[in-house]
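A single protein chain has been omitted; all remaining protein chains appear in their positions.
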Amino acid sequence: MSRSKFLTLMLVTSLVMALVGALSASPAQAQEPVKVTITARAVVGGVNNNLAVWLTTFAIPTFEEMMAAQGTPVDVEFVEFGGGDEQLKEQYALDLSVGSGYDIMAFDGFWVPEFVGAGLLKPLAEVVGPEVNDWEGWGHISEGIQAILSYQGQRYGIPSGTDVRQIFYRKDLFEQAGIALPWQPTSWAELLDTARTLKEAGIEIPLQINAGTAMGEATTMQGYFMVLLGAGHHLYDFDDGKWIVKSPGILDTLNFYKTVYVDEGLGDARMQLLQDGRNRSFVAFRDGQVGMLVEGDWFWRSVIAPGSETAVENRNEVVGWAMMPAKEPGAGYRGQDFVTISGGTGWLINPNTPHPKEAWAFLSYMSSRDQVRAFELIQPRISFRDDVEVAGDAVMTAMANALLQYSTVRPMLPEYPLISTEIQLMTERVVSGEMSPEDAMDAFAEAVTEIAGADNVKTLE
Amino acid sequence: MGPGRVAWPPSLLERNVERKHAIFPARVGIIFLTPTILFVVVFLLYPFVRVFLLSFTNQTLLGTTAPNPEFVGLANYQRLFDPDRWMRLGEFGSALEITVQFVVGSALIGQAGLGMLIAWAFYRKRGVLREAVFTLVILAWIIPETVVAFTWVAFLDWEFGTLNSVLDTIGLGRPDWLFDRPLHSIILFNSWRGTAFSMLLFSGALETIPPSYVETAEVVGANAWQKFRDIFFPLLRGHILTDLILITLWTFNVFTPFLLTGGGPAKRTELVSIYTYRTAFMGRHEFGKGSAIAVVMMLINLTLALIYLASIRRRRVT
Partner (left out) sequence: MNTFLARSWLARVLLFVFAVVIAAFFVTPLLWLITAPFNTQANLAVTIPSNPSLANFEAVYNNKFAMRALFQNNLIIGGGVMVLVAGVATMASYGLSRTHVPGRDVLVYVLILFSSVVSGTAAMVPIFLLVFRLGLIDTYAGVILVMTGGLLPSAIFIMRDFIDSIPRSYEEAALVCGASSLRVFRDVALPMVRPGVVVVAIWAFVNAWGAFLIPSVLLRSPDRMPASIASYSFYTEAGTPNLTLLSAYAFLYTIPVLVLYLIVNWRFGFRFFGGIKS
């Protein structure tokens, strides 16, 4: 046949085939998948590997499958962030300020007030719609844990984890010093006496409790708060709405630090003032130079766990834990005998996202019971849902059961991060011997008054 | 002529001045300069002007002053120089004092001094020794920041560090570098890090001196000091000046010591660059205040350059 006829035949045939193909395609296949992005500080093969693995091999594939089967395909992309925490925060701030950024973001709870204050975040109900409040998960998450990502009564995201803090100690060193096990001090006096006994038995660093600016928020949380709460009050008066800047409790706290680091050498001040002090404390604990270390539960499940660089050999036999006592029984915050404080992290939805409903769909899915259970299997940690137990680690379960009831949280206010820095500075001045506790407290009061305003601070007698 | 004065032949004292004259018309020059002008306007002038303007506001990245910054005039500058507290540890005055010591020690004495010493020692020498030394010095300069920071933290460690192992073996004890002598540590570190630039600069400069000058000097019987004072120093004055200006500026702004001491212990090595970082990137991310610091530092460096220039001009031999 002639060339033009042949071409025409080809054209018509292909058109027909295309038409047939289009008609026979199911409606689902003709739809474009919606793209949702999620980011966190986690890298496969690097930091927070477990989170990255769970997301990429379990949560995301199962979700995508489910959505495709429903006819509304969603493509979820996990964007690894391999920098430091501070860089991630800065990245969020910059991106949100120009109306961009990833759809779902991993957030540290105490960043929320600052970001909301800067107008960068919106409540979940505003971003997605009122249906978020009907999610079944809320019924399984306690008020306290929901508060991690709440601000001014509004929910901004779903929490993904919380923690508790306690004293970790080396049973082998305690035995060496002749201290009875199991050990649970009920007052500061007992705690300090134990430290003195360890010191006499030749343990280099009997007690290590965080101080100084090098450790950042770790100082405030694992150090200062643990002692302050035991001295009787919080950093902030929740009823009054005022920051407590001077009190006998603060003085007691600073004197505790002074006793440990300056007067009796029960702790190593050097470590608190060096740039990499926190890492050194981990290494020293691993090597049996530290008797007691006040840290958080991740210390057990991650820092000294088998496989880590700072793993302790025979961790289960060698390392024990105890609750942090109040100054005296009943003298702690809310009249407690023991104290602890919890931080928390979670996931937020970017107010600039082009696909809020799909983002919420994934977020609520990955926070559902089965998904969280799956994560627990890879990484046992304190669960934020009451229908998911800590899998496979009896110690973690015990810690959660014992401590969550005593716990409190940081004041969720925009000034908090600045005041936390002042706290770190205050402990640093006492521990380095630069200032007396009274002077350090005065400097703290002055600085916080400037930050929060004279109307928002108070002194306790 | 008294004792110690050398009878230099007059020809030696004539300086070979190359007259700078243009060989292209201005029009052509503009073409060569166009890419640079573009870069300068977009990526230098514009951000600089913005930083300058920012310094008069209380702009922050987070918190309530982020969406609504206010014009505060000179308040940021006043706060920096607030006479009641600026000299306290952790404030700007203290950072300035520490930085000046750091610059004198690590730039002037450390880099320039050591660089000149090495260049001088190997003047007109060739061979394996020179190559080896130069390569090692340059190595210290090109290795990435984060890497050298780690190696130095290990090097200076009180218990395990190599420096103390060596010092202990030769009987000088084990100072706790990062804890007791943090300023010395970072001065030592930065000198080590930056010497290569000065060494290369002076080495190249020395090569421009015609060997005949030096040979004549030797024939006339001058010793090393006289050679240095009357030949090398005058001829190299311009080079020394350039070197000092550049390395002073760079050392004022260097940030790597942060990775060694974090500005501590207890803020004792908080350089202005670290103070700026703490202001602009931690806490409330105060960019207004950080910009003010940057502008002040620029003015200080400008002043220093003018002082250097003036001091060299005054010593010019007529």
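Letters A and B mark the chains as written, and numbering starts fresh at 1 in each.
We take it that contacts are C-beta pairs under 8 Å (C-beta built on N, C-alpha and C of every residue); 3 or more make two chains touch, one makes a residue touch a chain.
Remember, it's a predicted structure, so these values are computed and weren't measured experimentally.
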(request) Would you indicate which residue among B:109, B:129, B:172 or B:310 is in contact with the undisplayed chain? (result) B:129
(message) For a quick check of understanding: of A:91, A:352 or A:397, which residue touches the chain that isn't displayed?
(response) A:91
(message) List every residue of chain B that touches the chain not included in the displayed model.
(response) 18, 20-26, 28-33, 35-36, 39-40, 42-48, 50-51, 54, 59, 61, 118, 121-122, 125, 129, 132-133, 135-148, 150-155, 157, 159-163, 165-166, 192, 200-208, 236, 238-239, 241-243, 245-246, 249, 252-253, 273, 276-277, 280-281, 287, 290-291, 293-295, 297-298, 301-302, 305, 309
(request) Kindly note down the residues of chain A that lie in touch with the hidden chain. (result) 41, 43-48, 79-85, 87, 90-91, 94-95, 98, 100, 216, 218, 276, 278-279, 282-283, 298-299, 302-303, 308-310
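Everything below uses one rule, namely that only the chains that are shown with their structure count from here on.
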(message) Taking the mean of the CA coordinates per chain, how far is chain A from chain B in Å?
(response) 41
(message) Applying the document's contact rule, which stretches of chain A touch chain B when the two form their complex?
(response) 86, 90, 93-94, 97, 114-115, 117-120, 212-214, 270, 273-276, 414, 417-418, 421, 425, 428-429, 432, 434
(request) State the interface residues of chain B toward chain A in the complex, per the touch definition above. (result) 60-64, 66-67, 89-90, 153, 176, 178-179, 259-262, 264-267, 281-285
